[in-house]
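This report refers to the structure that appears directly beneath it.
With one protein chain held back, the other chains of the complex are shown just where they sit.
The first chain written gets the first letter, and so on, giving A, B and C; residue counts start at 1 in each chain.
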Amino acid sequence: MNIQTFKEISRQYKTIFFDSYGVLRNYQGVYEGVREMLLSLVADGIDYYIITNDASRSPEQLAENFVERGLPEITTDKIISSGMIAKEYLSYKINHGKVAYLGTERSAHYIESVGIETISIGNVDLAAVDDISALVLLDDEGFDWNTDLTRAVNLLRKRSMPVVVANTDTTYPRSKDEVAISVGGVAKLLESLSQKTFIRFGKPDAQIFNFAYRHACEQKPVDKQEILMVGDTLKTDIIGGNKFGIDTCLVLSGNIQAKDAELLIASTGIIPDYICASVTA
Amino acid sequence: MNIQTFKEISRQYKTIFFDSYGVLRNYQGVYEGVREMLLSLVADGIDYYIITNDASRSPEQLAENFVERGLPEITTDKIISSGMIAKEYLSYKINHGKVAYLGTERSAHYIESVGIETISIGNVDLAAVDDISALVLLDDEGFDWNTDLTRAVNLLRKRSMPVVVANTDTTYPRSKDEVAISVGGVAKLLESLSQKTFIRFGKPDAQIFNFAYRHACEQKPVDKQEILMVGDTLKTDIIGGNKFGIDTCLVLSGNIQAKDAELLIASTGIIPDYICASVTA
Amino acid sequence: MNIQTFKEISRQYKTIFFDSYGVLRNYQGVYEGVREMLLSLVADGIDYYIITNDASRSPEQLAENFVERGLPEITTDKIISSGMIAKEYLSYKINHGKVAYLGTERSAHYIESVGIETISIGNVDLAAVDDISALVLLDDEGFDWNTDLTRAVNLLRKRSMPVVVANTDTTYPRSKDEVAISVGGVAKLLESLSQKTFIRFGKPDAQIFNFAYRHACEQKPVDKQEILMVGDTLKTDIIGGNKFGIDTCLVLSGNIQAKDAELLIASTGIIPDYICASVTA
Partner (left out) sequence: MNIQTFKEISRQYKTIFFDSYGVLRNYQGVYEGVREMLLSLVADGIDYYIITNDASRSPEQLAENFVERGLPEITTDKIISSGMIAKEYLSYKINHGKVAYLGTERSAHYIESVGIETISIGNVDLAAVDDISALVLLDDEGFDWNTDLTRAVNLLRKRSMPVVVANTDTTYPRSKDEVAISVGGVAKLLESLSQKTFIRFGKPDAQIFNFAYRHACEQKPVDKQEILMVGDTLKTDIIGGNKFGIDTCLVLSGNIQAKDAELLIASTGIIPDYICASVTA
């Protein structure tokens, strides 16, 4: 396993796509040295974007969160979230009725901004579902799992509708050695129980990479060969970047520990172009 | 599709295994005519047993429930539940430590009766898991899904232990056209998130059929060819009976409606030996 | 189920994406009236493209095949195949070594046209695999399944490499009531045995739709809302189009018969915007 420094690697590209969690930050906050790394990219004329599987907040709120944690450079236009792709889908395909959602009110406000009427799954009356035109999974909080997951299963039995999963991650880290079930995990349960085909947005799916690519090109035209995807997870960041046709760099500062990297790469067959200890090493 | 009367079919056998829900009863109570049907079996010298995927109650409590609903003939010795198989497994394989469980206190009392110490998942302290020797999924009630499913995932990350699913059903009917998620559905979620191999008891698995067969033979020796399994579900009752090597009869009084039976049999390739409208028709 | 005429529907769009098999043709040849339908689209200023899961031939050869069957209008620039996406991927990501392939020599020639050296799986020597940099599944013909599937499994055990599936279909119709296993079916077997994550191109994946969209826009700029995807298969054409954010039309001239359409749509939750008997009705 040939480990290189991120500085050396990054200078071969014009644009960098960063995953957020495990790459720039963790549950405790932003990693030391990340701000300097980002500033030096800018100084060298390299663009960067954050590509994140998150539909719990708007890009504005995600950017604000970075600002509060000491990264004022990460403004709204630097953020590409799976929630943005889900919102685009809804604005194209849902023209009538209400969208039922699993998530917080905050997550619903974001998709309401394209004129869609929403209803929390907890408020759905199973005896009157004719005006519900889609089900969207936004966040793992904001509903009662004991009652509302069963309600969602019954909603899908009573009425045929598209189901959108706005975050494909199944778990997320909530402390040094514990995880929480995220809404993508909930989606797997509902999909298996309802036997329907859900529509998933977020890494590793090509649509979020394509959205990011178009967005980056609007700022400054760039070829795919000039973009590097940097992530800590083989099954989302690396396979997604590989498949989209851009170069990929695995960092060992999050999901995968250095001692396991080689075995995991061999056993999954997901091969990054580079491996770095971290984006600051 | 050749539909026959249950009376005609049943007289070719010495012992009948009945599924409970959708066959003898539904959410409203015992079907009309079931008591007469059972009494006529006995009058003709035919034994019967109830084979049910249920670990929420002891066989005593399951029998009591039938008595209360007007079937005093269904005594404890007539009941074979998946909970009994799980209890047998625990008594053989768990010799030390506590068994963490998802379910009600009532469901835990049953497995405690073989001298096993239990702890509800809600009371598990993730900082002190060394004395937990197994995780058992008993019932979909009795715990907080929002917090305790994540706790279960983390328990399995912190300590390697067998996980026993004492009811393989993923949903159960709770009214005419609604279902509830049962603990077998919860098991699918936890298994997929933890990537562990869980141990499942209950139809269609051979172990519950073998347990019932041995139990039946203790009362009166019988050949496999002399037993009929009667159920309303292809994926549990019928495939399980077929594979165990006994004859099977699908009834259309529960899970499957007459109009869909032929298509479902063709599309799954699960073929009952007989089809009846109901056990009373 | 509201069945409309294709003429009526198509006039609401500027560009039509057609699936080929089951929509424009079947195993016997091009459907009657298809040529007139295409000519009338052109006369009304509507663009069209064929989007097909096929990596067994180059777009030139696919176009030629249409010409031979009486559709001279379908020229190379009208064809978008999953093989084109696979070739683009290989040209971006494979810079050295040989690409081993499952398929005919003809299918290999196409990917060789970007300067990639190929070797048929049957010629791979498992004792010398260091120069093999990827495995590509192109076609179900051209190799010996008895020996070469096992060879492919062992190749993936000996060396970590990306595996590209250039056609996601698992079967294809070969006569009125028989199917053949296609290379996407073979891919499922190899992926399950090797436990690797394969990279799949073709409908329903977004990348082929995005490729087609960019290609269409080069001829004539068009909004996503002005495009209609027409297909006979829910799990590829319809869910893929829906997810990409374009309108979709299911035709009942191929995979799905009229009597089953409503049930299949309800049971999968994949909902087309329109349903037509055929593109000529």
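Here, a contact is a pair of C-beta atoms (placed from the backbone, for glycine too) under 8 Å apart; a residue touches a chain by one contact, two chains touch by 3 or more.
In this text, all values refer to a predicted model and were calculated from it rather than measured experimentally.
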Chains on display which the left-out chain touches in the complete complex: B, C
Omitted-chain contact residue, chosen from C:V179, C:C217 or C:L263: C:V179
Contacting the left-out chain in the complete assembly, out of B:E88, B:E112 or B:E141: B:E88
Given C:I3, C:V42, C:L126 or C:C217, the one touching the chain that is not displayed: C:L126
Those residues of chain B which, in the complete complex, touch the missing chain: 88-89, 92-93, 156, 160-163, 194-199, 205-207, 210, 224-225, 235, 239, 242-246, 265-271
Residues from chain C at the interface with the omitted partner, ascending: 126, 144-146, 149-150, 153-154, 157-158, 170-171, 177-181, 185-186, 188-189, 192-193
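We adopt the following convention: only the chains that are shown with their structure count from here on.
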When chain A is superposed on chain C by its C-alpha atoms, the rotation angle in degrees, nearest 5: 180
Chain pair with the greatest number of C-beta contact pairs: A-C
Most remote chain, CA-based centroid, reference being chain C: B
Between chain B and chain C, centroid-to-centroid distance (C-alpha), Å: 44
CA centroid of chain A to CA centroid of chain C, Å: 28
Length of the line joining the C-alpha centres of chain A and chain B, rounded to whole Å: 40
Residues within chain A bordering two or more other chains: none
